[in-house]
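For this view, one protein chain was removed and the others were kept in their places.
Our next item is chain A:
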């Protein structure tokens, strides 16, 4: 049965009233033209049949109603229905043919709609096929890249511009493990991991310097800008890093921007040691042999003089015998100190001299009360330098000049001399200070620059360049200077400017969506929970009173980055508590005294754990207790865990205020999470992490999105008042 249409009723009523009025007006007109007697006759004739009139009027209305409702259905309802159905087709993915109804025009419209829908569907199908193909290709490329990276014998680490690790290969993981100073199997996990900062391993300034070099080259349009540097790690290993930029797709005529960088790492500690040994042997051999030969030759020359006294003759022969014997011994020594032939030189990079001077000036000007200007800089000179240490040397000298000779302005000079570049740091000596007095020793003192000590000396820097360094004075002007003799490079890179970067010559790279994770510039409080990195951890202890001698016997942790639980980047370490483990606690944690015997002590484990948690929010179940355990160790280890802390117990209470229990077992049951190894630190960490991941969307439903909001909500819960 079709719904009764109000429009029909209104239409019928209007027509009925119009008919009535029309009839009335007609009757009145007729009545006015009749005489009184005629009117009387009409009244008599019609009066009794008035009911018939009304009935006929009603009947006519029924007919009108029927016609109207047909017309409405035909001309109004059908297009309206068509509009509704088209709306459905437009708004959803429903595929169906519309049934033509109503007027001929409406039927034609319906047909057109049907054709449009069909066209849309076939386009969609076509697109789906293409998307699937593209996805397949991308997947294949990803796999190829992954295979390539895992097969590479070099360590590869990909970072965004903030130095966060976006990608690394297994080789890099192994290498970082070797670099780690942390004991046992946990080594390395605190250094490498998705989202971690590479500055845990590399000097931030060194990386920044290399990046700046690359940027300059990019701006100049070099085709293959990359930089190399060598760095020592905190554990004393020597790493050679090659850095290449990851570029954004080119837009218009703009040069591509850097969005990140790839580091390829080689551990060259051993090679370098061997090389250094070889170098020193060769060096000694040459110099000593030269000296010995000089002694022999001089003796031989003198022996030829006829006026030689017998005593002198004998002394000279002795010289000859001694020196030949000495030479022989040295040669034997070299043979025995088997030196392999690996050749490694400190990598020197080509750099435009003027760029180096500009960089040096920028650096010197960061020192308070010091200014520097370029003076007589030969713009055409290309140097072969290790710019980082060289700049360090210049700023160290500047700082010492400021402190010991009260110098406030310096000039930098760059020129050619005898096939080498001369880089001078000049100043006007003040009258009351004898500058020459302070010079000895500057060359061999460990450099200190920007408040940081380095183990390098000026002499080392000079050695790296195979150069020379001295203090000099211009005879005319009285200007004094430190001079570096530096190797020159062929001015080659300028040519590359001509071959501007073209699309096809740019390296391909793979979009892993990870580059979008940009700097967390907003303060952590305002950061979304779904975007933060977390360390979910758990400790097992000898008892519940850390303040009064209960000790940690196991720490485990896992990481959550980008909303994903990184199971393979876990931390799990037994700790020797250096005390007994109470018998009654063993069934709870399952850790027996022999399991912790000989394990590292807490002062060895906490530094690694501290680094593991760096730049993350700490998460634990009943965090107050675990935090207390860490805090009582603050004095011994000097390590403060000042990361923001989240407690899954409190968050669970926020989300489910009506539940009675917020023990980890109860929550995991509620969320249907399987725990492997309950009451082992790692098992509990995993479970807590799973719980935490499920809590995040539930918190969002309550309008809790940021760390700050979550902390505030947690504090309000009753459990926040629990204190250990």
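Going forward, a contact is a pair of C-beta atoms (placed from the backbone, for glycine too) under 8 Å apart; a residue touches a chain by one contact, two chains touch by 3 or more; residues count from 1.
Keep this in mind: contacts and distances are computed from a predicted model.
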Chain not present in the shown complex, as UniProt names it (candidates "Response regulator", "Sulfate transport system permease protein CysT", "Acyl-CoA dehydrogenase family protein" or "Monoheme cytochrome SoxX (Sulfur oxidation)"): "Response regulator"
Sole residue of A:139, A:273, A:287 or A:634 that reaches the chain not shown, by the stated touch rule: A:287
Contacting the left-out chain in the complete assembly, out of A:7, A:43 or A:315: A:315
Candidate in contact with the missing chain, chosen from A:154, A:420 or A:610: A:420
Hidden partner chain, residues of chain A it touches: 286-288, 290-291, 293-299, 301-302, 305, 312, 315-316, 319, 322-323, 417-420, 436, 440, 466-472, 483, 485
